[in-house]
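A single structure is presented below for examination.
Of the protein chains in this complex, one is absent; all others appear in place.
In this document, chain identifiers A and B correspond to the written order of the chains, with residue numbering beginning at 1 in each.
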Amino acid sequence: MTEVKSPEVPAPPAAVPDELTPGHARWHGLRPYAPLAALVVAAILPYSTVNLPGIFEGPLNSPGTLQLLAICLVFGGLAAGYDLLFGRTGMLSFGHALYFAAGVYGTDVLVTRAGLPLWQAALLTVTGGTILAALLGAVALRTVGIAFAMVTLAFAQVGAILVARDFGGLTGGEEGLPLDVSGLPAALVGVTNTVNLYWLALAYLALVVLVVHRVSGSPTGRVLAGLRDDERRIGVLGLDPYRFKLVAFTLAGGLATAGGVVYCLIVGGASPHVTSSELTLSLLVMVVLGGPGTRWGPVLGGILYMYLDHRLTAFGTSDAVNNLPAFLSHPLSQPLFVLGTVFILAVYFFPGGLASLRTRLTPLTTALRRR
Amino acid sequence: MSTVILLTLTGLGLAALYFLVASGLSLVFGLADVLNFAHGLFLGVGAYATWWAAGNLPGAGADGLGFVVAVVFGVLAGSAVAVLVELVLIRPLYSRTIEQVLVTVGLSLAGVALLQATWGADARPFPRPGWTRDVTSVLGAQVPNAGLLLIVAAAVVLGALLAFLRFTRYGLIIRAGVENREMVTALGIDVRKAFTLVFAIGGAAAALAGALGSVYFGTVSPGQGGSLLIFAFIVVVIGGMGSVVGSAYAAVAVGLLQQFVNYYGTSGLGDLCVVGLLAVVLLLRPQGLAGKVAHA
Partner (left out) sequence: MTEPVLSVENLSVRIAGLHILQGVSFEVAPTGVTVLLGRNGVGKTTTLRAIVGLTPRNGEVRGTVRMGAQSLLARPTHRLVRDGLGYVPEDRCVFAALTVTENLRLAERRGTTPAYDKVYALFPELDRRGRQRAGSLSGGQQQMLAIGRVLLNDNRLLLVDEPTKGLAPKVVTEVAEVLERVAESVPVLLVEQNLAVVRRLAKDAVVLSAGRVAWTGDAQDLLLETALTKSLLGVGSEVPVSARSEPGLRAPQSRTKGGSA
């Protein structure tokens, strides 16, 4: 797509809210309940003992599968929160990992080193992460566009350095810091209670989706969308873009911190890789793969990305791949190679991500039906 | 006293490394508006290509002229990959800034994973001439030769870049394009050729940084470019995007600050000071030290 001149090019999907695209009439009555139904299905999933060979290693209710699913759900929520910045406001932050890491390490340090009860640690951490986002956002938002991206990247790097250098012996440095579970509520500890962590992750995801949905439907959300499309227009209306962007940045930072708290509980500790810029880059990949600015795209993107990231490792060591010639089997055993390549292809061929697949497939299916 | 000299020279060595990476980033960004996350990949390609050439390429080796041949091969490889990336991946997305950044992000993930798949995740010993392991006594300080080599290389690259920008037609186009790309096309110039050129130059400089940086560290690993890249980004922002001279000043400031504070303060504190410097510069001069102007 060079200069857009032909009338039949569809508008970028990001500009069309999911709920406004006309669907089939019989679906219309049911559609508002679809998210609720999905939530219920996800909530009762752990009661199933179905075995899905190839997709999961154990039955659905096995602790390993539930933990993987919980991680996927957390990242679904994380991606949805990040999309508040990228897809809905048009801010390209490369430092979102910082607030997630603040959640992970904040909880871990307060529980393990300071011995606080979990609820206090969690509350303090989320408050602290939100304040951190507000402060750093206030500085970073003095720049726009690519400079903003670089500044947020640099701030996140500070987090990575702080954690890696282990100032004051708090973070455990490169080794990471296992969570001291002795003071935690019994329901969140132990392999048999993984299901509770799964529900916690599901609750987090539901919370993020709800918040993002409410915000984007509010007057503030419309201003944010206006900032994304053309910042000058918002300025002309007499609104201060800086304040609105700071609100979005702070809110997204707070949501990411909350995600960090949940993630810390699921994996039982903190490791320095959560501070890496690669994590932010993966968030970006998740959102773009899923469909920026859509309600479900980032969620699906996040879940799918984390699933693939975990499962591709197993896929890479499977016989099917190992039997391939070396020049194929080696790259395919690297999840990041596969995901990075898929991502590049998605940027070219599916600019709207997974969420746009339906609208893109519509002409095809109608054409097929006519035959 | 000798400690100060040692710190200054090793700091300058670090600055040289930053400058080699940042100058290309800065030109690519200044001219084409592409925030190139794949720049670290060019560095990795340069390092691994040099490493490979020293062991496999006829005429190349770990010492003397053979080493020069190996480095030249590495630089050419980095440059070639950069040109390929520009032509195949960046150009079709011309003027779609965000998509271009996304593609370079994907490329940086996939590229590093590919290096890892081919040569393993662990650091490998890097072939280097014997004299680079020695030290030279400068005013009583024992300075590693590899660091001095980096400083000399960066100075030569800086001089060559400035001469290129000032005295050649393409240099003129690049300086004008950094200021107002649209107006360059409105004078009948195909500015995209200049894009390819700055990618080639930036790729070559990054590959040189990869090769000589590996000599300095003694090893080569796939993730090497990543951490360097972040500091190079900081250098670019502080120096002003599109300004080669600004990048040089900023690289020196960042390198020295980091080295001195890390030595006299706690280890890691210098890195934090660099980010602090970035914040201060942004608050005082949001356009960076030199603004968005390619000074010759």
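Here is the rule we use: contacts are C-beta pairs under 8 Å (C-beta built on N, C-alpha and C of every residue); 3 or more make two chains touch, one makes a residue touch a chain.
Source: prediction; values computed, not measured.
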Going by the contact rule already stated, which one of B:184, B:257 or B:277 would touch the omitted chain in the full complex? B:184
Tell me which residue among B:173, B:238, B:257 or B:281 touches the hidden chain in the full complex. B:173
Touching the missing chain, which residues of chain A? 3-5, 7, 15, 229-230, 233
In the complete complex, the non-displayed chain touches which residues of chain B? 95-96, 169, 172-173, 175-176, 179-180, 182-191, 293-295
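Throughout what follows, only the chains that are shown with their structure count from here on.
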Centroid distance [mean C-alpha coordinates] between chain B and chain A, Å: 31
Quick check on the complex: what are the chain A residues that touch chain B? 2, 92, 139, 142-143, 145-147, 149-151, 153-155, 157-158, 161-162, 164-165, 167, 277-278, 281-282, 284-285, 288, 330-331, 333-337, 339-341, 343-344, 347-348, 351
Footprint of chain A on chain B - complex, ascending: 29, 33, 35, 37, 89, 92-94, 97-99, 101-103, 105-114, 116-118, 226, 230, 233-234, 236-237, 241, 266-268, 271-272, 275, 278-279, 282-283, 286
